[in-house]
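Structure, as structure tokens:
On to chain A.
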Amino acid sequence: MEDTFHLALFHEDQLDQVAEAIAKLKKLGLRDKDMSVISGVPFSEKILGRPMAWTRVPYIALAGAGVGFLVALALNVGTVMQYPIRVGGMPYYPIPTSIVVTFELTMLGLLISTFLGVFIETISPSFGPKGYHPKITDGHIGILFDCPEKMDEKVHEALKALGAELIHRSEVPRS
Partner candidate 1 sequence: MANTENTGKWGMVIDTDRCTGCMACVTACAMENNIPWTGEEEAGYGRGMHWIRVQRLWHGEYPEVKPEFTPTMCQQCGHAPCEPVCPVFATVHSEAEQINLQVYNRCVGTRYCGNNCPYTARTFNFFDHEFPTPMDFYLNPDVTVRRRGVMEKCTFCVQRIHKGQEKARAEGRPVKDGEIVPACAQACPADAIVFGDMSDSESQVSHIARSERRYQLLPELGTEPRVTYLKGGGYYGG
Partner candidate 2 sequence: MSQKISRRDFLKITGVSSAALAALTGCGPASRFVVRKPYPDMPEYNQTGASTYFATGCRECPAGCGLIVRTQEGRAIKVEGNPDFPVNYGKVCSRGLTAVQGLYNPDRVQGPLKQASRGSSSFEKIDWETAIPIITSALLKNEPSGVAFLMGLAPDHLYDLVAEITQTLGSPPPLRYSALGMFEGRTTLLQAVNNIFHKDSLPFFDLANADYVLSFGANFLETWLSPVRYSRAYGSLRQGIPGRRGYLVSFEPRQSLTSANADEWIPIKPGSEGLVIAALTKLVAEIKGIEGASDHSELDVAQVANTADISLKKLQEIAHAFASADHPLAIPGGQLASHANGLAATQAILALNGMVENLGKKGGLFLIPSTSVASNFSEIQALVSRMSRGEIKALFIHGVNPVFDLPSALGFQEALKNVSLVISFASFPDETALQSDYILPDHTPLESWGYQHVLAGADRPTYSASQPVVVPLYDTHATADVLLTALKESGKVPYQDEVDFLQQKLLPLLQRGGGFYTAPEILTFWSKWLQYGGWWTPTEGLEKPNGSSTPPAPAANVAELQEGQFFFVTYPTLFGDGSGANRPWLQETPDPMTTVMWNSWVEIHPDTARKLGVKDDDVVKISSPAGEIEASVYLYPAIRPDTVAIPFGQGHTALGRWAEGRGCNPLQVLNVQFNEAGDLAFGDTIVSVTPTGRSRKLARFESREGVYGSQH
């Protein structure tokens, strides 16, 4: 597999060509999961005609918010149950003050878990084609794809025709 890995780099203003290239690759029989677009600027999938990518970050965030809420509840109610202390003639379970704590902790849970979601998803293994070139962060758009060796020629030709700069894995500097 490794040998059959390809990266087609396009210049940042060759957006149309990128879309075209993707379409062409598909036509050539590559499936969506064999391809991956890497870019220095976010482009929505629609622009490039790619399927929607998929992330669990919002769900993790929601779950985190839930945890935060529960922690807040536990602190508001549980700690008072452990050692009830009367202050300022207030009831043991004052609702207004617990709202403040609940809000803060829920938000804390939400925000931290959002980050954790990003982090976990980043470090968890992904199955798309691997590869990278520093030119990406120079605004280049790259199409990474796996293709059977026999198709190499054809694909390369097609991409070159669209103005892509083709880079083989071995040329990618190891980081």
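If you want to know what made the cut, all candidates are chains of the complex that A comes from, given by their letters.
Following the convention adopted for this analysis, a residue touches a chain if its C-beta (ideal position, glycine included) is under 8 Å from a C-beta of that chain, and two chains touch if they have at least 3 such contacts; residues count from 1.
Since the structure is predicted, the reported quantities are computational estimates derived from the model, not experimental observations.
Q: Please find, within this complex, the candidate from 1 or 2 that touches chain A.
A: In this complex, the candidate that touches chain A is number 1.
Q: State the interface residues of chain A toward candidate 1 in the complex, per the touch definition above.
A: Listed in rising order, the residues are 84-90.
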